[in-house]
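Missing here is one protein chain; the remaining ones are kept as they sit in the complex.
Going by the order they are written in, the chains are A and B; count residues from 1 in each one.
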Amino acid sequence: MFSLLLQKELKNIITSPKFTATFLVCSVLILISVFVGINEYENAVAQYQANQEIARQDIAQATSWGRVRNLLHREPNPVQIFVSGVHFDVGRVSSISDYNDVKLSRSPNSDETLFAIFRVIDFAFIVQIVLSLFAILFTYDAINGEREQGTLKLAFANSVSRAQYLLAKFSGIWLGLIFPLLIPILLSLLLLLAFNVPLTTGDWMSIVTLIGLSILYITFFMVIGILVSAITRSSSLSFLLLLVIWIGGVLIIPRLGVMAAGQLVPVESVAQIEAKQEAFRKARWDQYSAELTNVWQEREAQMNGMTEDERRAFRDDNEWTWLEEDDASRKLVQADIITNNRRLLEEAQNRKKVQEQLAFIIARISPVASYQLAAMKIAGTDVELKSRYEESMRAYKDDFSEYIQQKEAEGGGHGGFNITFDSEQGLNIDFGRNDQTLDTSDMPQYQTPELSLSATLGASLFDFGFLGFVTVLAFGGSVFAFLRYDLR
Amino acid sequence: MQNTTIKAAPLLEAINLSKVYEDGVKALNALNVTVREGEIYAMLGGNGAGKTTTINIFLDFIQPTSGQALIHGVNANELPLEAKKHVAFVSENVQLYPNFTAMQNLDFFVRLGGKSNYKRGDYENALIRVGLQSDAFDKKLKDFSKGMRQKCGIAIAILKDAPAILLDEPTSGLDPKAGKEFTRLIAELRDEGKAILMSTHDIFRAKEIADFVGILNNGELVAEKTRAELEGVNLEDLYVEYMAGYMDEVAENGSSLANNLSEA
Partner (left out) sequence: MFKLIFLKELRDIIQSSRFTISFAVCSVLIILAFVMGAQNYLASKAQYDAAIQENRNQIAANTEWMMVEHSIMLPPQPLMTLVNGVSNDIGRNISMSGRGELRSENTRFNDEPIFAVFRFMDLEFIFGIILSLFAIIFAYDAINGEKNRGTLKLCFANPVSRAGYIGGKLAGSFVGLSVALLIPILIGCALLPVLGVQLSADEWLRLALILIAGIAYFGVFLAIAITISASTVKPSNAFLIGLVVWIFAVLIIPRTSVLISGRIVDVPNVDEITAQKNRYRSQLFDEDRPKMSNFQLPEGTEMEDAMGVFQSFMSDLSEARQEKVDIFNARLNEDYTNKKRQQERLALSLSRISPTSAFTLAATELAGTSLTLQNHFMDAAYTYQESYADFMNEKTGSNRSSGFRMVMITTDDTGEEPDPLDPDELPQFTFESQDVASASQAGMVDLSLLILFNLIFFGGAFRAFLNYDLR
């Protein structure tokens, strides 16, 4: 009986024009998106490699340790072919130096604003927007359409149980929609192989998980479609209702959630934080120069009553100590500034985290948000992408500064140039030994932050579970509704 | 009565009307039918006999391959807009706009027919005349039964007050009482002097009211009888005699119905 019903359902779907249309549109969309994604990824990798090379050359050309600048770049990640997430919106390069804090800037979209006008369409976007729409199209008249045709009565004139009927109906539609989807999906995986996209086992696992998540998401919309179809009498009404649900769930609620959170938890802009940092920096250096003036006045005072020769001797004796003292207090200033910068940033970060958490909680009223958040987590292009990189770059920056300072100390002296201004000798500029070639072989290397598969899966587990939960809930609802359905 | 009307001008006239579809199917073959003032002409025939094609040609929904369809002497396919001023139409399954009330539907279609000076009272009279209860006047059509919708359809035709009326299977699917009322209305309209061309499966009702009965088979008029000629004739026998093809078709339909049942 079940297989008979299932066969009828499949036959009904496969022979319908919407099956053909869905199959063609989905195939075109998925393949184009993956093709575009691979293209974008390859461009990003080429750019990344070129930039690495540029940074290497720049370091190689530096002639004094003080002039070594390092640029760190965000490494493209092949799973972004499927879920670009915030990749195009987040900066991709940060300079590493003593003077500036780590800051990712130059997002791909800001470099190529054309891409910002016509946004990237990735696999996750297609699943989220288009396939959910098709899932509705396949199910909106599942029950009430059969009633309108009169076939429901005819079917239940036989000894068919309602639960069995609904299950067969659901399975038939599910197979009828998922199978045509799997074909372009598998083809797109072949496309990855054909273009030699370097995927690790972990990446493959992520992609497979992502496909599983997408199927769960489509199933959710199918179940919602059946549910609405089983609680309404006419298929035109259920279609309208489902469209409203779709628009609300897919397009409106997630955005509303974020905007509401933006209103509830205001966050300072980066410009504002930077201005605060700058103000502190200024104040601290002013304090430093005042201190320095005092120190020199004290030193001057010690020399009171000395003859010119005594003074010179005293100065020569103390010069190294003084230099070290001054240097130490200069370093203290820098350390203070960095500490303050980081404190300000951290405060802003924490506030941002609160905002994000709130936004995502509100957005999750719609399971669509769950899908997107989980997909981005799996792909590693989630909203944390930026802070994750900035944190690891900060850690690297400390190593790097330490290394440079150590090298400078070894090399005897500071980088840059030294200007002395003396009443006797006038003005002198000393560039030190500038023509040396630097051995950077033991320079610390930056490691891009790797997310382990278990970490990404763990982070996406909640959304995965939530999506599964609401799907089961909706399915239960549709069984309940259908058991009480007026078959006339 | 026939003696007085025989001189009346023909209001609906099919002259050598033929229709061959692009796929080569012959729907009509040199059909000649004339309906005069105060006459009912019933076309009998099975599915695909050409009844609806004839009506469609009169309404210019399709062009004839050859021959002419004249309404009030105007060629319906050459001057369709002029011709359609003189004809009203009631379809097999009147549906109208489901979101409109009966009144709104009436108002739209009657105005479309060129009558714009009616008042609400005229609409009400027409609806009462066709037998609709007054509480239904302002109900939306989607809540109407088939019979009620059919009544609205005939009310529209009455209000248009055209000299000729085309009826496409007007009584199919109606219960006997509604069918009877419908027949009575048509007879009344004939008596008011309308020329009525109707297609029908319903041989008994046709015999009851028609002044002429034409039997079509495969696009050809195989027999035409006047009321006088039909007196005493068992119409059913006559029908079956000319309708070998139709019976075959019934057999086919029956078997496909059986298939449906077994599939379900």
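Note that contacts are C-beta pairs under 8 Å (C-beta built on N, C-alpha and C of every residue); 3 or more make two chains touch, one makes a residue touch a chain.
Predicted model, so just to flag it, every value in this text is computed and none were measured.
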Original post:
Per the definition of touch given earlier, which of A:Ile13, A:Val34, A:Val130 or A:Met393 contacts the omitted chain?
Top reply: A:Val130
Subject >> Touching the absent chain when the full complex is considered, from A:Leu6, A:Ala155, A:Leu237 or A:Met443 >> reply: A:Leu237
Original post:
Among A:Met259, A:Ala335 or A:Ala455, which residue is in touch with the absent chain?
Top reply: A:Met259
Subject >> Full-complex contact with the absent chain, from A:Leu292, A:Ala395, A:Leu438 or A:Leu457 >> reply: A:Leu292
Subject >> Listed residues A:Asn12, A:Ser110 or A:Ser171, member touching the removed chain >> reply: A:Ser110
Original post:
In the complete complex, which positions of subunit A touch the hidden chain?
Top reply: 17-18, 21, 25, 28-29, 32, 36, 39, 46-47, 50-51, 54, 58, 61, 67, 85-86, 89-91, 93, 104-107, 109-111, 113-121, 126, 129-130, 133, 137, 236-237, 240-241, 243-244, 247-248, 251-252, 254-259, 261-263, 266-272, 274-276, 278-279, 282-283, 286, 289, 292-293, 296-297, 300, 352, 355-356, 359, 363, 369, 372-373, 376, 383, 385-386, 417, 419, 421, 423, 426-427, 429-431, 434
**OP:** Go through subunit B and note every residue touching the omitted chain.
**Re:** 56, 59-62, 80-85, 87-89, 91, 93-100, 104, 108-109, 111-114, 140, 153, 156, 160, 166
